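The complex is shown incomplete by one protein chain, all other protein chains being positioned as in the whole.
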Amino acid sequence: MAVDTGNNTLIGKPQSRIDGPVKVSGQARYTSDYSFSGMLYAVPVGATIARGKLLSLDTKAAEAMPGVRAVFHGGNIGKLYRASFLMADLVLLDEKRPPLADNDINYFGQYIAVAVAETFEQATAAADAVEARYAAERPVMNFDLLRGTELKQSDHRGDAVKALAGSPVKVDEVYSTPVQTHNAIELHATVAVWEGGNCTLYDTVQGVGNHQLVMTQRLGIEREQMRVITRYLGSGFGGKISAWGHCCLAAAAARNLDRPVKLVLSRRQAFESAGHRPATQQRVQLGASAEVKLVSLQHDYVNTTAMVEDFTEYCAEASPFLYSTANMSSSSALARRTIGAATSMRGPGAVPGSFALESAMDELAYQLRVDPVALRHRNEPALDESMGIPFSSRHLTEALNAGAERFGWSQRTPEVGSMKRDGLTLGWGVAVAAWGAGRFASSATVDLRADGTARVSCGTQDIGTGTYTVLAQLVGERLGIAMDRVEVAIGDSNLPAGPLSGGSLVTSSLVPAISRALDEASQRLVTAASLLPDSRWSKARPEDLEVVKGRLGLKANPSGPALSFSEVLQQTGVRSLTGTGLSDGTILEKPKLSKHCFSAQFAEVTWQPEIARLRVSRVVTVIDSGRIINPKAGRNQIVGAVVMGVGMALFEGTEYDPRKGVALNSNLADYVMTTHADTPDIDVIFLDCPDFEVNELGAKGIGEIGMAGVAGAIANAAYHATGIRVRELPIRIEALLKRNQTGRELKKEPWQTHPTTKTKPQPHRANDSPDAPS
Amino acid sequence: MRAFTFKQVARQEEALLLSDAHAGASPGEVRFIAGGTTLVDLMKLNVERPSVVIDINRLPLDKIETTPDGGVRIGALVRNGDCAHHPLLQSRYPALSQALLSGASAQLRNMATTGGNLLQRTRCTYFRDTVWTCNKRVPGSGCSAIGGANRMLAILGASEHCIATNPSDMNVALTALEATVHLQGKEGERSVAIDEFFHRPGTTPHIENVLRPGELITAVSLPAPAPGSRSLYLKLRDRATYEFALASAAVVLTAASGRITHVRLALGGVGTVPWRAHEAEAALLGKGPSPEIFRRAAEAVLQHARPQSENGFKVELARRCITHALTTAVAGGGEQYGS
Partner (left out) sequence: MDPRTTLLDCLRETIHLTGTKKGCDHGQCGACTVHINGRRVNSCLTFAAMHQADEITTIEGLGEPGRLHPMQAAFVEHDGYQCGYYTSGQIMSAVALLKEPCGPSDMDVKEYLGGNICRCGAYPNIVAAVQAVRRHSLL
């Protein structure tokens, strides 16, 4: 049943989070906040080579250290299984190889042991004392990914190659994005507690149900023996979807020692062995007619993946349907590198893909001498040309118009460096993006209670997006009760299976499940009417009764007498009644409509060539993503996505030294992320066009679409300001120093004629580790 | 982290005696701890592995006092935040205040001390990660930074044994302000000009300064500001705050009758030590300020630059940093947070 959205008091209204007071007072319990009597601390030991064989481990010194209870390794940790990863199981797991499975080393930091001791300090010292011998091989680390890689075609229509050849205006460029690391501020952590054969994992996960399934498979126990709890998650951005190796180490250590074990990864370990967005290199070829119509679009890309794991970053996902063009193709390949397993990171595919495609569109606009917004308008498709089906809801044209209006785009002069304010050069750029909409299969229960409160239970989790509050809104709205009368139980795999927090799908998945649970509860309330003492109710035929806003009344007389659900339950002596709702997922269905959300991003940068300083000063972001259930949290989430997009554009990238394959900036000082002071003015516009094909409220997700397009808009703005087209993220000072302060190419530096400091390779003496590379 | 013995001292003599008791120990075995922002960080990385840590936070070295010659004496335990916000220092030595405020975060500035900041260790990745060879960490083991990721590293003062940058902002300002470092050892007190306090790496990159084993920094003093001088600090980096410099400049300058009559220039982010730009000063002194003179001054110091594979851009960045800092100083400007 569709909610009458005209009379909402909770849905669509800005709501403070119901979990706010516990979050601001330090009382919200995150995984590593749990402690248990007799608990031990575990610290993993990572390999110090990126490729080769582990020859031997010496754990004697570590085991003899104070407080050390065990050092586990492949030889003594016990069986850890490969998890199944068939789509039918809907298991998401990006590192399938269990930790300590064999002596092959495929990336730097791959776990080779885990030290367990009475205190964190003792366990850390013991982990440091584990000695390993390796047969090291040269890491595979180059990031020139397209070179020599054979690509496989995934999409095509028409003849893009031929059409490009015949196009009067062409763009053919390569765009690169680096490895990026999620860096949720909450460190990955597992607290494992065994009682008998039953295991409870307090864990930092974006899907308690997925984690339960994976971990039972890993440990070889049954589902009812495994409980996963994530009451609060310090965000994840995709990095906490997979059950990473450390979860197994903690669970196995606790099992082996029969004591609770807490394992908190260091920031460095998270860089090495808990996922990242892979590096991409993308070639975009566009052909256009003099009439500003795209006649050919090719988007070919390669992304890095681990030596023994496959992960595709679907950079060209939106390319087949974002623009109208008769000729289109895309192809892709994986490039195996000696780095840990890649995984989803906020807007996987769409975010790097939009950077490449939208940069190319900007280059095309300059070649065509046409306004970049006008270019996109000119090529707006009437339907999804990749599948030949209509869009369920697409308002990209309105998004571009609304953004241009708010931004003041009509004042833009296209010449490079032509706009100034307060002595600063301005650059204005635009980009658009798309992200899939849909649902995960979900279930939920709602209990109506005699005291007038309700309880909603669902095995989903709040990763910071406001799921606690959305559930209270959905239930409070239908029952006509305040949100503080709704108890929300989530973050526990014992609850009815709920959606994974990924793909921006939680809210759209929950809406129908909650709605059906409330339908069932309402029906049961109608049934309970027969037990009421007042014959007006007990004698009424069920089909004549209805429940509106939590009140039982007569269909024929909507403004007549009614009983609240608490009155019904009190008068019938029932403490509570339960409704359960199930809704199906859309992931595996063959679509009849193309369901997506869209964004239009407008960015302003300021440029001071005299000190080579580029800053993002202003972003207007327009989101076409259906109805927003809680605009307060929703707006915040979009702002946060822009903040991360600023980081992607200007700062972020995990750097590796190819000699050892080690991440060099695996900490929060050297992996540069956006601070308060880097945050531009951010103006968020929600178009608020409900998409009822996705669910009855028309709600879609926003977490990923908010970030997609931001880096492209900033890169385009940077070009407008500086005249330098940076096709390799992040846009760093060195790229912007290629021209002098008046915009001319710099002449050769005096130092370039000097011999540089001797750079002959230094001998790598095996002073502190036996793993000197060959 | 290696296990260590923790001692607290309340008096200077106690600190010196304690460290002297371990005089025979190898370098790094005994460490004084003040703010801890460098030492604890590096102990967690196993780069610092002392067996004895002496807490000197209770020593009475936390005063800022004027000196008879019109200068100021800053106790070694004065916290960077207090120093930055001290009204006297803000008004008379703005470059120092700006440099301090441009560094780290408010929390770290509340911890970090004047003496500790002088001893801040490099941020070179290869120094901070024990999987790599590093001549600074393990003398003679080799420099992994040369031929490695050296974007952040030095273009001035490097040797074939070490190209690590001194990361401090404060030290750059102190260099331009011609500070003196006061030391106390068991043989007594001595004072060292800041320009002579730091050692360039040469063949011994592990020896970073003139401190003798067991010696304590007790204070830093600044001479009276040159009459009519202005000072400022300009810091360039990737993000807007909470990051180390790619290039920075501290300028102390007096202009009278259209001529530069006094100038001190020091650079950060580009040198293995806080870099006093004597040649630039010589190029400026007595000249009328102009873009051309500023450019020449920048060339005078940057002609010695020897960039590595990834940090050639620092030459141009330092050039712009120097000319902009000089231009701003002449115009009487300056940025609030030095960046």
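Letters are used for the chains, namely A and B, taken in the order the chains are written, and counting of residues starts over at 1 for each.
Everything below uses one rule, namely that a residue touches a chain if its C-beta (ideal position, glycine included) is under 8 Å from a C-beta of that chain, and two chains touch if they have at least 3 such contacts.
The model shown is predicted, which means the values in this text are computed figures rather than measured ones.
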item	value
Sole residue of A:Ala316, A:Ala437 or A:Val639 that reaches the chain not shown, by the stated touch rule	A:Val639
Residue of B:Ser19, B:Thr37 or B:Thr218 in touch with the missing chain, whole complex considered	B:Thr37
Chain A residues touching the omitted chain (full complex)	16-17, 19-30, 32-33, 35, 119-122, 125, 182-187, 232-235, 237, 264, 266-267, 463-466, 632-633, 636-637, 639-644, 667-669, 673-677, 679, 682
Chain B residues touching the omitted chain (full complex)	1, 3-6, 8, 33, 35-37, 40-41, 44, 53, 55, 57, 81, 85, 104-108, 110-111, 240-242, 336-337
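Heads up, the rule we're going with is that only the chains that are shown with their structure count from here on.
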item	value
For chain A paired with chain B, centre-to-centre distance based on mean C-alpha positions, whole Å	41
Residues on chain B engaged by chain A in the complex (per definition of touch)	1-3, 46, 123, 125, 129-133, 138, 140-144, 146-149, 151, 155, 158-160, 163, 234, 236, 238-244, 246, 299, 302-303, 305-309, 312-313, 315-317, 320-321, 323-324
Contacting residues of chain A [partner chain B, same complex]	48, 66, 121, 124-125, 128, 610-613, 615, 650-651, 655, 657, 659-660, 662, 664-665, 669-670, 672, 674-678, 732-734, 737, 741, 746, 749-752, 754, 756-759, 761-765, 767-769, 771
